[in-house]
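Below you will find the structure I want to go over with you.
What follows is an incomplete set of chains from the complex, kept in their original frame.
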């Protein structure tokens, strides 16, 4: 896809318990990204939730969706930090191509 | 796009009235996906809302954004279920490529 005047970046969305947002934010900043957007009061049912006998996302209003956009070279460090947190604390992340108009804003 | 250690999945986002979230959730589970994230208290104006003389999304705080991520083989069954619901009940859906680190978590 060609998008005139736009730069390809990577959007990383993380769904975690509200208590884990601070940890996610610290990882985002440690990976060199300086911004994020957080939607709190999110509810959901965890993938494998009932199967594991472990209600990952059964706490209504206790989840948050954290969105950040990073340059491609920051993706691997951030994912490397997020993986153990998501395994230990329960959560999911989605990684998506996106485009921005001011890439310097995200560095 | 090559993303080391990540698996391509499909993110499906649905905007519906709060009263229709249960129906969307049932379709998600029937399609074999076990997880979703729901953002309530969303407002909006429906595409064609005023044009149709039918204020699709005019009820403030009455909408929800439901997000799920499914493996590619679950996309068609889920879309087949969502289409009639969205036509009948008014709503929109967006289908986007995304990548995850633990694909088994979404099956």
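Which chain is which? They are A and B, in the order written, and residues in each are numbered from 1.
Basically, contacts are C-beta pairs under 8 Å (C-beta built on N, C-alpha and C of every residue); 3 or more make two chains touch, one makes a residue touch a chain.
These numbers come from a predicted model, not from an experiment.
Undergrad: Tell me, please, the full copy count of this complex, given that what is shown in place amounts to 2 chains.
TA: 3
In this text, only the chains that are shown with their structure count from here on.
Undergrad: Distance between subunit A and subunit B based on Cα centroids, please, to the nearest Å.
TA: Centres of subunit A and subunit B (C-alpha means) sit 18 Å apart.
Undergrad: So in the complex, which bits of subunit B are touching subunit A?
TA: 1, 3-6, 9, 11, 25, 33-41, 67, 69, 96-102, 105-107
Undergrad: Where on subunit A does subunit B make contact in their complex?
TA: 15, 39, 41-51, 57, 63, 65, 75-76, 79, 83, 86, 92-97
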